[in-house]
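The structure follows.
Left out: one protein chain. Kept in place: all the others.
Entry: chain A
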Amino acid sequence: MIDARSLTRDFVVSRSQTVHAVRGISLRIEPGELVALLGPNGAGKTTTMRMLTTLIAPTSGTATVAGHDVVREPGKVRRHIGYVGQGNGAGHTQRARDELRTQGAIYGLDRRAARRRADDLLDGLDLADLADRKVSALSGGQRRRLDVAMGLVHAPSLLFLDEPSTGLDPQNRANLWEHILRMRAEAAMTVVLTTHYLDEADSMAERVVIVDHGEIIADDSAAALKAKLAGDRIVVTVAGDDARPLARLVDRLPGARDLVCAGSRVEAHVADGPAALPELLRAAIEADVRVGTAQAHQPTLDDVFLTLTGRSLREAEQETPTAQDSPQDSQTRKDVP
């Protein structure tokens, strides 16, 4: 569905300064996949997506999307892809239903088919009661659902979502995702999204591509990334002030590594945190070591990012010079300086 090879994109900010937003991204996405591009603001996610959707041309490299080259045949790519950008696709002075019909006409539906398709989508995305409302009068969540509806008018086989749930409250996010996943299941759609929400990438995507400084630094399922790159961690303390006897027990746990013993505290990576704790406690009782506290931490994608880059995703957001750091402002082009 997507075959990108060594894509790069530079932005010339001034005569002396060029920003290398994307520095060589190669990515293959098969039909039916649900892939999240995850990374801090300014990592190059949106720039990559804008190249794949023909909005901007790559500085170098090639990409085939839905069977067509993005530079040589942008028109054909556009015909086959759906796209929901960071902003609102519907014009604020337009009415919801009209915008859907216009999209239908653009993709070649006749008047009647466009009307029927608009009505189906309005029903499907719970917008039927708002069909004749002006877009400016819709709430953020309603507008976002309309954006998704507009991206689906021509039933594309490939849908791009650029930060689909930025600025939505948790309830609206969940609601939006429910719709997206249902549409995907019904139409066997390939979905590619960018996000800087860890939990969104973790829970929704079947494959997570982590992007940092314009490059892909990891690419796998969330579970595999976490197991491979972060792993479960346990933190235990002893009642006294010498944790060394406990550390010896921890060291015998399956998959134990990176053990740190400091004062009364022992910290280590293990293969399976929740299973390791009871085993450790049993061993501690047998060895007459008194355990004070015990915790098992299961890794998040943030731990994965930390392992890969040495900084957490949140720190990365703050250091980015171009980051606007306002998730509410969905109109900010986050990857373009």
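Everything below uses one rule, namely that a residue touches a chain if its C-beta (ideal position, glycine included) is under 8 Å from a C-beta of that chain, and two chains touch if they have at least 3 such contacts; residues count from 1.
As a convention for this text, contacts and distances are computed from a predicted model.
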Missing chain's UniProt protein name, "ATP synthase subunit a", "DNA metabolism protein", "Transport permease protein" or "Xylose isomerase"? "Transport permease protein"
Looking at the full complex, which residue from A:K45, A:H154 or A:R173 touches the chain that isn't shown here? A:H154
Pick out which of A:V71, A:A105 or A:L308 touches the chain that's been left out of the picture. A:A105
From the listed residues A:R72, A:H92 or A:K228, report the one that touches the chain absent from this view. A:H92
Residue among A:T8, A:T53 or A:T309 that touches the chain left out of view: A:T53
Residues from chain A at the interface with the omitted partner, ascending: 50, 53-56, 75, 78-81, 83, 85-95, 98-99, 102-110, 113, 116-117, 120-121, 123-124, 147, 150, 152-155, 157, 182-183, 185-188, 330-331
